[in-house]
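Here is the structure we will look at, set down as structure tokens.
Incomplete set of chains, arranged as in the complex.
When the chains are written out, they are named A and B in that same order, and each has its own residue count from 1.
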Amino acid sequence: MSFLGGRSNANASAVNYDKMEMAVTELDTVTDFFNRMVSSCYTKCVGGRYPADGDLNKGESVCIDKCVAKYNEVQKKVGEKLQSRGAAAQASGAAPGSGSAFGSL
Amino acid sequence: MDFSNFNSAEQAHMTKIIEKKQMQDFLKMYANIVEKCFTTCCNDFTSKALSSKEDACVANCTEKWLKHSERVGARFAEFNAEQASQ
């Protein structure tokens, strides 16, 4: 894809754009996941209350550590569940954006 | 959506774009389920590991979300078919 740079060089420094695009998708996915984890753990451990000062107190710090661990656990569990439901679920329209709701070519 | 007025080159491009979007939508749904089911199921942060109760909750919550999403998709498809036939 030309927006990622030149295309015609076929030597050792050639750029594999499919590989690059996959890396960008992976980066976006991890960033989105991280941002949601930050927001969720803020809501569970810190947020909402009027802050007495700018520091995390002991209880908040402990809560954040457990929260990150649990969030990662949940991500694993959900991933396994989605995998066990597999391609069937996707094909039948479980994934928004797929399936008959959006017409087909 | 109606792509019947697309020529074969345009359909090929569109298929590729749709495939990419389906991948992104799947990843977004994955992140959504994690966020919602975590919020619903996890409220005790005195331990790092999921309790068996939380574990069961996450499994049920995920299953329910998928079934919910499928049902909404089915109703939405019916609605669109109705609209198209009017």
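The rule is simple: contacts are C-beta pairs under 8 Å (C-beta built on N, C-alpha and C of every residue); 3 or more make two chains touch, one makes a residue touch a chain.
None of these values were measured; they are calculated from a predicted model.
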Chain-type multiplicities in the full complex (formula in displayed labels): A x3, B x3
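One rule holds for everything that comes next: only the chains that are shown with their structure count from here on.
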Subunit A-subunit B separation of Cα centroids, rounded to whole Å: 14
Contact set on subunit A toward subunit B in their complex: 25, 29, 32-33, 36, 40, 43-45, 62-63, 65-67, 69-71, 73-75, 77-79, 81-82, 85, 89-90, 92-105
Subunit B - residues contacting subunit A, complex: 1-3, 6, 11, 14-15, 18, 21-31, 33-35, 37-39, 41-43, 45-50, 54-55, 58-59, 62-63, 66, 69-70, 73-74, 76-77, 80
